[in-house]
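One protein chain omitted, others in place.
On to chain A.
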Amino acid sequence: MSNIAFNRLQRECKEVVTNSEISETGIMIEILNENLTEIKGHIRGPPDTPYAGGMFDLDIKIPEQYPFSPPSVKFATKIWHPNVSSQTGVICLDILKDQWAASLTLRTVLLSIQALMCTAEPKDPQDAVVAKQYMDKPQVFKATAEYWTLKFAKGTLPVNADYQARVDKLKDMGVREEEAISVLSCNNWDLNRATVYIFS
């Protein structure tokens, strides 16, 4: 990594760590290795969204050409969101691609992702299945996103008993919980279709 990148990252980390508004904005970073190429980000689920109460981890990788190229950022915590892959956590966000500017920082990137969690862009989806549900069945989307927050992001909302019962049914058939949740979510919680999908 170039000198400029290293010095800048040190400052950026300090900025996020010491910034007093961290407690208010709910973003955090954690340094994983000495040369600052891998960083862990944390975003608290914004209030009044299905992600409220959850804590979401992100993997941040700093490229060789940083800050002239954007960092690669993806969710390490599974999240049900139209602009995030429910399988891999890859994020569809313009500033992480062609709209990157050298003056953007890890802090502004994390704040942008948090804003994306508040306002999804279903017209420019990363996960087409989630986006379709978001547009066609907003109630199901909300309940599913809340269920995922509870299950994967240590959310605090009460569990959706109906969904839990369906997941348990699949688990009784020997399906891993994570797969059961994923397949049920993709099939709008239709147990029959999920079963057919898994066992055919």
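Here, a residue touches a chain if its C-beta (ideal position, glycine included) is under 8 Å from a C-beta of that chain, and two chains touch if they have at least 3 such contacts; residues count from 1.
Here, contacts and distances are computed from a predicted model.
K.L.:
Name the absent chain by its UniProt protein name; which of "RecA family profile 1 domain-containing protein", "RING-type domain-containing protein", "Proteasome assembly chaperone 2" or "GTPase-activating protein" is it?
P.N.:
When "RecA family profile 1 domain-containing protein", "RING-type domain-containing protein", "Proteasome assembly chaperone 2" or "GTPase-activating protein" are compared with UniProt, the left-out chain turns out to be "RING-type domain-containing protein".
K.L.:
Can you work out which residue in A:Arg8, A:His81, A:Lys151 or A:Arg166 touches the chain that's missing from view?
P.N.:
Answering carefully, the residue with contact to the hidden chain is A:Arg8.
K.L.:
Just checking the interface: what residues of chain A touch the absent partner chain?
P.N.:
Chain A touches the missing chain through residues 4, 7-8, 11-12, 67-68, 99, 101-103, 105.
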